[in-house]
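Data block below; observations after.
All protein chains but one are shown at their positions in the complex.
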Amino acid sequence: MTDVVAELRERVCALHRELPRNGLVAWTSGNLSARVPGEQLMVIKAGGVPFDELTPEAIVVCDLHGALVDGALSPSSDAATHGVVYRRMPEVGGVAHTHSSYATAWAARGEPIPCVLTAMADEFGGEIPVGPFARIGDAELGAGIVATLAGHRSPAVLMRSHGVFTVGPGPREAIKAAVMCEDVARTVHLARALGDPIPIAREDIDALYDRYQNAYGQR
Amino acid sequence: MTDVVAELRERVCALHRELPRNGLVAWTSGNLSARVPGEQLMVIKAGGVPFDELTPEAIVVCDLHGALVDGALSPSSDAATHGVVYRRMPEVGGVAHTHSSYATAWAARGEPIPCVLTAMADEFGGEIPVGPFARIGDAELGAGIVATLAGHRSPAVLMRSHGVFTVGPGPREAIKAAVMCEDVARTVHLARALGDPIPIAREDIDALYDRYQNAYGQR
Amino acid sequence: MTDVVAELRERVCALHRELPRNGLVAWTSGNLSARVPGEQLMVIKAGGVPFDELTPEAIVVCDLHGALVDGALSPSSDAATHGVVYRRMPEVGGVAHTHSSYATAWAARGEPIPCVLTAMADEFGGEIPVGPFARIGDAELGAGIVATLAGHRSPAVLMRSHGVFTVGPGPREAIKAAVMCEDVARTVHLARALGDPIPIAREDIDALYDRYQNAYGQR
Partner (left out) sequence: MTDVVAELRERVCALHRELPRNGLVAWTSGNLSARVPGEQLMVIKAGGVPFDELTPEAIVVCDLHGALVDGALSPSSDAATHGVVYRRMPEVGGVAHTHSSYATAWAARGEPIPCVLTAMADEFGGEIPVGPFARIGDAELGAGIVATLAGHRSPAVLMRSHGVFTVGPGPREAIKAAVMCEDVARTVHLARALGDPIPIAREDIDALYDRYQNAYGQR
């Protein structure tokens, strides 16, 4: 195992802590993966391991069809799905998956989250879309994620009756999108529970998205 | 006291920590028990002890009618109910009980939680059913749990106007079912609050349940 | 200052930790007091002190009209209200006050919490009643608490547009009632949000209450 892979396993292990810390997961559900740069490989959480027992050894190396390449534990049963995303979206370096409550509630109704918050315009550039139903572990699930993301600026997609998948240039950005997805899913749920949130004009969404993607944070 | 019982008391004591950690209990409510393998005995939390003061001494040994066999403290007032489950369901090695908020809200309306999430199909294989009203401590309560579980694949049952009972081959699986029950109770509540969750086809539920029970996690 | 008072200040200081720990308070709101046995005195939180800076010195001694008797800080602006309860209810040894969210939402509508959970029958013996509106600090507020509790078995009362007051034989029981009040307020809120909780028959409530008050926990 190269140093690059070893370092990636440690980093992805540490980033998994953000899932329970931000209230996105219950028991062992939810996972994060990262592409091994320049290889047809990824690292991903082993299946069924509790978050507070996670060590870099429980972040295993798989090929992009989800088959185990290096590691003593079986990969997450979502590994093949993550693999489809890496094979079909070369710009993606990290994928996260959760069943976070508010976002999954929108997914259970098959309803996209409308862009009614400036924070949504910033991060998602519009609505968070819903992808089709597919059985877990099926290639169909990965294909549905890729097809749905293709039509939107959002790095997050709600898979019908299932949960959230998010992508980013690296694993940290994928986790951030999962955290922000649940945050806006909750706020828009609460807004809708007592009335109708006011739409934001398309040109304002575009201006907010452009500013956030190009001028926010540290350059 | 044998070493087996001593080890079981320690393990059950440690597993009780999952109840407050996952937000399933308030004050001293909620408890977990485990069958003593090969004996007509179980270990169970003593009544009214705060979770953060719990020691293995507060996990007492009872017969399967709930009578104290070994320990300085009185058993939980739910001991007789747990006992009925062990007597009537020989495959059960652990029982958990909570009043977790979202699940108990479904129980208060006497309404089963419909299977509209892949995570529910995985863990519960269908709806989470509702059992009849019975007074706490009554043999009737245990009988109601057993009768309701008999007609379902779910390891969790909502007892009307009361709360959740879950079973498993051991105490860890019973706790996991209690955690997942509250998680799906919350998500389906949120989904229903703003509309109608989309049903999952019976054959998809069956395929998901089969995969999860046979291929998930570490083998 | 006697040893009895010093010990009581330490105990009441430590019990205040349960308020933020159980999510019952925001910033410096909420307080707990205890009667000094055999004296016309109580100890109570000083006003406006953050919970994580609380020391026994910030638990001051007052007479039962709320006037400071011993301590370097001003008592809570609720001191006079607590004092009315101790003067009019000799059986009470502890009083807690919170604005916990779900319970206060019922108070804002002026609506009692109906007894639709076995846990409510256990702890409250029926509905949690609503007392009249009164300005904070007014003698009227204390009088409203006492008059409303008089007609119920509940150790908790929702004061209209304001929050929760609970009583107990000592300060620990008062805190427990505040924790359980918020817990059932949330569960019944969630149950009502999606339909109608099923009533529990009066004779079942009576049987549950009797059992819990006389046979629960350690004797």
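For reference, chains read A, B and C in written order, and residue numbers begin at 1 within each chain.
Note that contacts are C-beta pairs under 8 Å (C-beta built on N, C-alpha and C of every residue); 3 or more make two chains touch, one makes a residue touch a chain.
Values in this document were obtained by computation on a predicted structure and should not be read as measured data.
Touched by the hidden chain within the whole complex are the displayed chains A, C. Remark: the omitted chain is touched by one listed residue; of C:Q40, C:T55 or C:S77 this is C:S77.
Of the candidate positions C:R17, C:H65 or C:R109, contact with the unshown chain belongs to C:R109.
Although one chain is not shown, part of subunit C still touches it, namely residues 26-29, 46-49, 73-74, 77, 99, 101-102, 104-106, 108-111, 133, 135-137, 160-163, 189, 192-193. Listed by residue number, the positions of subunit A touching the unshown chain are 22, 116-119, 122, 176, 179-180, 182-183, 186-188, 190-191, 193-198, 200, 204, 207-208, 211-212, 215-219.
Throughout what follows, only the chains that are shown with their structure count from here on.
Rounded to a whole number, the gap between the C-alpha centres of subunit A and subunit C is 44 angstrom.
With centres set at the average Cα position, the gap from subunit A to subunit B is 31 Å.
Across the assembly, subunit A contributes no residue in contact with two or more other chains.
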